[in-house]
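My questions all concern the structure below.
Note that one protein chain of the assembly has been removed; the remaining protein chains are unaltered in position.
Letters are used for the chains, namely A and B, taken in the order the chains are written, and counting of residues starts over at 1 for each.
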Amino acid sequence: MEVNVLKLELGYIFIKDIQFAEQSKVENGTLYVNKEDVKALILEDQNFKSADVELARPGESIRIIPVKDVIEPRVKVEGPGGIFPGMISKVETVGSGKTNVLKGAAVVTTGKIVGFQEGIIDMKGPGAEYTPFSKLNNLVLKCEPIDGLKQHEHEKALRFAGYKVAEYLGNLAKSLTPDEVHTFETPSLTEGLKLYPDLPRVAYVLMLQSQGLMHDTYVYGVDAKKSLTTMIYPTEIMDGAIVSGNCVSACDKNTTYHHLNNPVIQDLFEQHGKTLNFVCVIISNENVYLADKERSSNWSAKLAELLGVDGVIVSEEGFGNPDTDLIMNCKKIESKGIKTVLITDEYAGRDGTSQSLADADAKANAVVSGGNANEVIELPPMDKVIGHPEVVDTIAGGFDGSLHDDGSITAELQVITGATNEMGFNRLSAR
Amino acid sequence: MLKVVHYINQFFANIGGEEMAHVPAEIREGIVGPGLAFKQAFGDEAEIVATVVCGDSYFNENMEKAKKDIIEMVKKYNPDIFIAGPAFNAGRYGVACGTIAQAVKDELKIPVLTGMYEENPGADMFKNSIYIVSTKNSAAGMRKAVKTMAPLALKLAKEEKIGSSAEEGYMPNGKRVNFYEKDRGSKRAVKMLLNKLNGKPFTTEFPMPDFDRVPPNPPVKDITKATIALVTSGGIVPKGNPDHIESSSASKYGKYDIDGVMDLTEETFQTAHGGYDPVYANEDPDRVLPVDIMREFEKEGKIGKLYRYFYATVGNGTAVKNAKAFAEKYAKELKADGVDAVILTST
Partner (left out) sequence: MIITNNDLVYSKLKDDYNILYIDGSFRDVLVKTRDKVHAGYELLTHPLSSSLKPNETPYKSVIISDKKGKLNFNSVYIIEDAIIEYDKFNMNIIKKISEKIRKDFKLIDLTVLESALNINY
């Protein structure tokens, strides 16, 4: 056993199709799901009075709306802990050993927790281009809450339903041989210095939305708004240490799928040991209280300095006030002599001429953009809508008259789940 | 075939260099000089039907007449697009290209395109209102410039949708346009960080706006004893504008003595500013530079005294660089002369 190195082997089992069947299993690249088993699993939570499950495959003329979360099925094969520690598994530290992934599949939760809605996924057409989830074989959960259920209880129930079903599907892959194995190793600080003495040392500051109902993120089950800035191994995140309770601003909120597949982590690992030493991940929240913002960003800068890193990538989540956290993190880290690159999206108005960010500073001289979320797009009607189509008018980026009689939609890019993701998940940008 | 009218200066028309920069505007049939490169790039999609040739000095010193004459010339050919330059790093050529392209766009309502080096003063002046392709800083970059300008010109002429500045090659013009990069954002971020760490050049995808915040000074301790100076970018100058401060893109400022002057009048002062209707400022220049009020305050003991000189320039399209430079000069002199505070007027 290697000491001083945290190693995780992710085994990808490629899923090319999803079908309902008598018995849930994975065979020859197809995910077979017993509908009744999944429904029963959801209804274990007595906060739901009914549940339904549907399929949405790439290329099908299907629109899913409103989308709450997207989760990738994973399972621990070897090593301590279970997927989604502190949520549906115990709090044991994850991130090492072996984890299998149903690559190409996802669980999508939908539901009217509140009247205004978030998130569209079109599986075909121009809308499909903007979201990564149109390329996945999705199991869509529609769950009706019991009457009078409070919104925060509904949100929690739906969130857990998603994890439970993802766990159920993930378990189907536990004893399968992966099609591809990707190995990720993070050495301890001293071990890393020994292994890569000449490589620049880099950390990743991952900012997490943390502002209240439908705006929350959980780390090992802890509400991020209650946490001081801290450090975490990148592979812990691959095992679901960070999950999303954030449903607002479909285009730039991070779904649980985004956390599991954090692209900054993947791309830093790609270069790890070659052009840089990927030291660790610093997680920092985005609270509303200004003093919290100061405290959290002071802490990020302090940790980056203590770790002795040379450079940092900072990714943001959400709109408006998080731009303040982003700029604070940037300024304070740069003032320690540590170089930063920021990833954000833009709200430059429908004509693209407005100021893109709510805050700015000359020190933020290296920025990657996920695109202008105010761009107006036209979505053609889809043959099938899973969810509640009439809510488009009240979705962020939608407006009175957004939903046309023929089922087509005129709305801002904001409405599409994951469209302008600020982890840099997509290729969309703006100039 | 789409019709193009091209604008070049005396140098690219092979008339001569600086010594021939005074030649007035003229129009010639067909292609002259670099138009040939455009012709080759256009293939059979477009042709240059005429070329305007104008000396850079002539244009800049006779701007209104030059614009009027050239627009008449261009009008006759009824082109689908007007292309000026590229001007690379030649400042007056760049300003001429931008100015004439803007004028053609405004008067004749046809698409226009020009090209120049990003530091050419014409770039900052016009990039937000017309498309300007970013070129190298010398004519050695002609081939590359034409390679970018020609396809964009065709698109403009055909009224096709224009993509982002990164895709089409024009200078970012303050209008953000979405497009797809080759790599995902996180990969671009890692590349950018490695370049930044290794001291290699990198280009940010979102340039921060320049807020240029100046922390305010503490308030004047005793205003009744203070010497206050008037400074203006509203263009108030002695009648006749003896220093020839330009009505726009001012390249200079003036320092004027108002010792004994209690009031500015129509006979003694005027405005040189070309960016607002001058009637009321000419009738009573105190409206922009309130000398009369300041003298009243002096008399009433409300201020210590009005400083003997005032500084003036025209803030119409003034290059930020120039504005900063002037202000640094004023500030040094004002401070040396014991001025406590400044009232800055603009329009």
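Just so we're on the same page, a residue touches a chain if its C-beta (ideal position, glycine included) is under 8 Å from a C-beta of that chain, and two chains touch if they have at least 3 such contacts.
Predicted model only: the values in this text are computed from it and were never measured.
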Cross-chain touch to the chain not pictured, restricted to A:214, A:268 or A:301, is A:214
Of A:349, A:380 or A:407, which residue touches the hidden chain? A:349
Among A:249, A:271, A:284 or A:340, which one touches the chain that has been omitted from the display? A:249
Determine which one of A:76, A:272 or A:293 touches the chain that has been left out. A:293
Extract the touching residues of subunit A with respect to the undisplayed chain. 114-116, 151-152, 209-215, 225, 248-249, 252-253, 287-293, 318-321, 324, 347, 349-350, 354-355, 358-359, 393-394, 396-400, 414
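In this section, only the chains that are shown with their structure count from here on.
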Measuring from the mean C-alpha position of subunit A to the mean C-alpha position of subunit B, what distance in angstrom results? 46
Subunit B partner contacts - residues on subunit A that touch it in the complex: 200, 202, 263-264, 266-268, 270-271, 275-276, 310-313, 315, 339, 341, 343-344, 346, 348, 351-353, 355-357, 360-362, 364-372, 375, 413, 421-431
For the complex, which residues does subunit B have touching subunit A? 164-167, 172, 174-190, 192-194, 196-198, 202, 204-206, 208-211
